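The other protein chains are all here in position, but one chain of the complex has been omitted.
Per-chain numbering from 1; labels A, B and C assigned in written order.
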């Protein structure tokens, strides 16, 4: 789960980390008030779960509360990366001595957390990696041992710091690690971390993603976030509730399959035969008839769908249950477009028999099925 | 630092562990009130930092609040192991299915925490170890990895539990380990841990010692304990404040030395020559003149002292500073009994010169010094 | 020789009393897997599908001389179950459970590494050696036939799809390994390639990958430098739009690395032909064998 900058900073402060003075505003008036409270020049920042908001114009400086209100008004009307901006964060504009990059994420190859730091912050880590790879310091954390204070100091030293800054920056990394462990963080990035002219380290930006698989441990946090419903349409919301993976695309063929890899491969096959998918719908493993019917129902609600391709490779999922679900969907009148079915694996014969009795045709290979559904859409066009 | 049973149980409950309903009382009236709140037969237990209070009569059962008040009155007048009882804990008398021993302490040889459990609780672990060593289960905890849930279940299984009790008891041990880590516990013992007739595990007693060297991390806890001044006399309190180790004994020779081992060896030497020490006073390392004088001052306040033996082996401690302290104590009239000094090691010659100029004699070996001080006391008697 | 699992593998099922554990242990038994015990604390003395249940892995191992484990324990407790299997020296430890927190994954993987134990998964369909009739997992056994091609995959059903295609084309499998769909898994593609490369019972290797991460790119580079046996690959997600999360935690594309194009290029560069569609794997194998 991705947190907004201001939510991440609430957590940072709860762990004793320093952030610039300021607060969230949902209206220009609130922004003015926040800026007045700060009492100094401020920065007004769009709160969206998307990167590069700066380049999109979502970050603006203001010398007065009035100016802050004006910027807030503009930013609150924006969409960044297709997401509407519903709030801004108004914070003191810092007196910068140095911009630093700091992050912790999962290294899939080492299968350890990796701490990433650079004395050259302010740009994205990808740009930094391209422009000055030697300036990026990486330290892998042994999962059972955690980040040790001396390791944190070594990171700070390798990042080029000296004197008192070594221990102060090390303290920052130790806090960040503490947050990662306590909150099951999958990725956190502070870019920039600001070393102020008076020698303090403040998190000027904050990205924090919590491991979805560990959310069950953090119910209180999630409640406290008082999140408005996700930026999802009704179909996406429904699929999420059902635990299905559902993505809408620009084509016209809904692919309903079991397993992410198979669903992706099905989309690829449709494309290979000249078609375009409208829908990625992974039912997951072990679906029963009801769930299959529900999946078809959700897929049919998307206006772009001109044909449905059901591609099931039965493993935990039983073909008889899938067949029952399809028959039920047909019977209930859910399916108003051409339907192509390919279904093999566990209880294949029972499933095929059910389809046969209901007069629903099916195919044996995914290539045939992909070709068929593409030609059906072309015929219909 | 040793905690009282009721203080330990406050910590247990803060970590979600179950203890019998009840509360502390400092007067018979309070005890009556606590018993009435419990509303069932209770046990009234002396709150003292000493073992075997049961055998000393400090634990009594009461069927009514009135009876509880009566018991409390008696117990509050007691001294157990020479310590006055200033409070009692009034708790529900449990419906016992089984008494269990559970503890965690430091194994000096393995240099790991060791979890100790036995299905045969109720008696002291020493007795248990003698009577049924095979019933004592020990599990060493890897310091960096901590107690794992599966290990806690293995302990419960080895203790003879089955069915649901395995996970419940494992959960208890995991909590106890969490407390040990979070509170820097040096030793904790729950004896008995009660398995009630309705299948719950409740800590009926609680012993909890916090690592003195880690107290700096637990200032809030220590404040919250609102401890009355320790059961110390003025001299002990003064020595504690000065960071000196001070123990009063039954003899008449005050031994003031540097280092615990040397002080003990000095007491042993005094005894070897037929004397008896009144005082164990370890000044610690690196004392300056002021501290030496302070040590002599404290020692002189104990009425039994008939002679002082200062035995210094200079390492970090400098003999010249020791000599200055002795001279100052002499000058200020602190010393009203015979004084024997043995002082060698760092800055030995400077120190001896200072004593010589002040006309204070000294010896070169601790054996001579011990013999001399014993004979001085004998002469004086 | 076969990879990781052979006829002498004696399996315990952790979480056997749960619905998943009960269902799949029956299916494994029917396939031929030597399941010798189940584990569920508090249920010792019971039986599931005729398999005796024990309170702990150690008890099960000692009573039944077990040497491998398959874990169906729910996600919050799967990490602990795996650590218990590792502490009892079982090898391999197959973690079927999905949604295991990533920190738990890191812990079990490194606990296993310290003891030279192979963890397969989490979030894996498991491992199957058809010739030994040993299936430690949830895959439909009948789509896998015995033979001399090693198959590895980050995907579940897509693996069955490709195995079925191979079986239909008369190409048998030495061992098929589901590496697991999570960002952190016990056996990486490189490690799996290495196992197959050293296995005298394996003549060729099939790698099934998908978008996200750079594990396939790394495996391709490893093959280029270290592997003489022929290898072929399939990558799912050629048409996936960037930035969209498509089911697997792994299937998200960030930046240029991790795209299907990058992976296909890496394999091509390593001399590993990449199939356009799953059914082409069998054809490519016939070319290289």
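Simple rule for what comes next: a residue touches a chain if its C-beta (ideal position, glycine included) is under 8 Å from a C-beta of that chain, and two chains touch if they have at least 3 such contacts.
Only a predicted model underlies this, so the values are computations on that prediction, with no experimental measurement involved.
All shown chains touched by the missing chain in the whole complex, by label: A, B.
From the options B:152, B:254 or B:366, the residue with contact to the chain not on display is B:366. Touching the missing chain, out of B:10, B:67 or B:184, is residue B:184. Interface note: of B:70, B:112 or B:237, the residue touching the hidden chain in the full complex is B:112. Touching the chain that is not shown, out of B:14, B:197, B:222 or B:272: B:272 (per the contact rule at the top). Checked against the full complex, the one of B:8, B:62 or B:313 touching the unshown chain is B:313.
Residue positions on subunit A in contact with the hidden chain: 148-151, 153-154, 157, 162-167, 170, in rising order.
Although one chain is not displayed, subunit B still touches it through residues 106, 108-109, 111-113, 126, 142-144, 181, 184, 186, 211-214, 216-217, 245, 247, 249, 257-265, 267-272, 277, 280, 282, 285, 313-317, 344-346, 365-367.
Assume only the chains that are shown with their structure count from here on.
Interface comparison, B-C versus A-C: the higher number of contacting C-beta pairs is recorded for A-C. With centres computed as the average of Cα coordinates, no chain lies farther from subunit A than B. If you average the CA atoms of subunit B and of subunit C, the two centres end up 56 Å from each other.
Shown for subunit A are the residues in touch with two or more other chains, namely 144. In subunit C, no residue touches two or more other chains.
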